[in-house]
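A protein chain is absent from this complex, but the other protein chains hold their places.
Entry: subunit A
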Amino acid sequence: MVSPAIALAFLPLLLTLIIRYRFYFVLFYRAVLVRSWKDCVTGLSREERAYQYVLTHAIPGDPDSILEAFDIWCSKVEFISNIGPKKGKILDRLLMEQSPLTVLELGAHCGYSTVRIARALPLGARLYSIEMDQRNAAIAEKIIRLAGFDDDTVELIVNPSDEVIPRLRSDYGLERLDFVFMDHWKKCYAPDLQMLEGSGLLGKGSMIVADNVLFPGAPKFLRHIRKSGLYEWKVHRATLEYSKGIRDGMAELVYLGIK
């Protein structure tokens, strides 16, 4: 029988763990507990609740106000893993510098990043956004239209990314992608990137940006870009969206092509 004194000696360890990993506990609470509770209470999905909030709090036709409403909802009310304002700024900067004409977005979720990208695009550019889930895609569509982007600017493709990428050239008449933004399933990063390489849509100077490479993390993806030597890459270190203590990174790759 272990005496109570020995058990008490483990108290500092417990406290340490709680304090050190508090952000993860908070994240768990907000992303899992609150979400399932609200799902039960309201009967709506998380994305629908977010849409309702945005609809009531944002000005239609103004992308900035829509993004702001999203940010407030995600930081104050519930948690959705959008790209978030801080990493979003990096993305904006990269888009401004690059000013790409053809942009592919993998994983639109509920349209936050789509609006964010579309806002920063130059005139005449076109954004192809791929979303796998039907319900999310419907909400993303609504959000995009609410922000005032029409079909010519943003095209939403409802299909899994691994089905769409091989057909991009044939079905959508694409010759070259200037910019690719990845924010879908982290496990799909590496295979999708390889598929993109194989499809020949990446040209010299094409930029690929991948979110959440450190948390939840895409180790295979990082390993691939490290080893393939096809890219000039760096990881922008930041924190996880809407959370202060969890470190995350956004990978920026520039395709160099095969030498």
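We take it that a residue touches a chain if its C-beta (ideal position, glycine included) is under 8 Å from a C-beta of that chain, and two chains touch if they have at least 3 such contacts; residues count from 1.
Simple rule for what comes next: contacts and distances are computed from a predicted model.
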> Of the candidate names "Elongator complex protein 4", "serine C-palmitoyltransferase", "Transmembrane channel-like protein" or "GPI-anchor transamidase", which one corresponds to the UniProt protein name of the undepicted chain?
Replying inline: "Transmembrane channel-like protein"
> Hey, which of A:91, A:168 or A:218 is the one touching the hidden chain?
Replying inline: A:218
> Can you list where subunit A touches the absent chain?
Replying inline: 1-3, 5-6, 8-13, 15-16, 19-21, 24, 186, 214-219, 237
